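Only one protein chain is missing from this complex, and each of the others stays in its spot.
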Amino acid sequence: MNHELPRAAAAPVPVLRLGDVLLITLQGDLHDGTAEQLQRDIAESIVRSRVTGVVIDISGVEIIDSYLGRVLAEIAAGSRLLAARTVVAGMRPAVAITLVELGLTLPGLRTALSTEAALELLAEPADRPHREPR
Amino acid sequence: MSGTAAGVDARLPIRSDLDLVWVRQHVRQAAAAVGFGLVEQTKLVTAASELARNTLVYGGGGEVTTERVSDGRAAHGLRLTFTDRGPGIPDLEKALSDGYTSGDGLGLGLGGARRLVHEFAIDSTPGSGTTVTVTSWATRPPRPREELR
Partner (left out) sequence: MPEHHTTARNTENPVPTQEVGAFLGRRREQLAQRWADEPLFRAVFTVSRDEAVEAGRAVADALAQVAGSGRVEDTDSPGFTPVREQLTRMAASRGRAGLTAAQISREVDALRRPAVDLLVADLPQASSEHVRECATTLTALMGTLRLVVMETSLTEGQALIDRQQVQLLEVATPVIRLWDGIVGVPLIGTLDSARSQVVMETLLESVVDQQARFAILDITGVPTVDSLVAQHLMKTVAAVRLMGAECVVSGIRPAIAQTIVHLGLDLPVVTRSSLADALAYALHRLGADIVSVTPGGAGTR
């Protein structure tokens, strides 16, 4: 068995800035170290560029275990302390089913169907009053 | 998808967090080869990731073996055996309950992995190590899992 790690798994994840939102696209299988590095990079970027939102596109992620789940929850909690809102977008059905079965429902995490939906969500006023019908 | 062992049966070391990536990739390919659907593949790979991390973090490293199993009739499955020579788990009952952790993490490792597979067995001797064996079956309709609270 070949023990050279593919480049993609070890390379840092790029953090893009789009107006006042940071856009991060996760792909494939994330190595633990890469995930931790990303957590630090996002916090630094928020402070440096004063963005108000973070969108993490996970439509290319095939598995989320409790470690990566915890990293995502911590990114959201950390961003909140820096006055930025985090939305995790595009989770695959198989990943969602597995997370729930694992017991990880991530209640503090905001989610959206796609990156576009996430950007729309962030464009809304921070604490939009929830209108109940009738 | 090149670079990993082509067969289903394999023995992989778990010595560093880089190895976790290999374990996940191999289990994914093996599960697909045995005929698992996408959801069942994802569940087994996630369980493997949790258990391999346990082996690494609490067992001080070890190995995993993967093997194709058959129930003698139509069903085919995949069995994963995680072995370490670490300190062992003194209270298994407690270790399997949610929220229990002896290191950093959400404490979902063992209990969570158990909910993702069809069969789960753990054997631990304090002072000499832990062996966790899990088996899942490629079935349609889905085979009912052990109902856990």
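Labels for the chains are A and B, by order of writing; each one numbers its residues from 1.
One rule holds in what follows: contacts are C-beta pairs under 8 Å (C-beta built on N, C-alpha and C of every residue); 3 or more make two chains touch, one makes a residue touch a chain.
Because the structure is a prediction, the values reported are computed rather than measured.
Engineer: Touching the absent chain: which residues on subunit A qualify?
Structural biologist: Considering the whole complex, subunit A reaches the absent chain at 88-93, 95-97, 99-101, 105-107, 109, 111-114, 117-118, 131, 133-134.
One rule holds for everything that comes next: only the chains that are shown with their structure count from here on.
Engineer: What's the distance between the Cα centroids of subunit A and subunit B, rounded to whole Å?
Structural biologist: 26
Engineer: Using the touch rule from the top, collect the residues of subunit B that touch subunit A in their complex.
Structural biologist: 3-5, 10, 12, 17-18, 20-22, 24-25, 28, 38-39, 41-43, 45-46, 49-50, 53, 98, 105-106, 108-109, 111-113, 115-116
Engineer: Quick check: in the complex, which residue numbers of subunit A touch subunit B?
Structural biologist: Where subunit A meets subunit B, its residues are 1-6, 9, 29, 31-33, 62-67, 69-70, 93-95, 97-98, 101-104.
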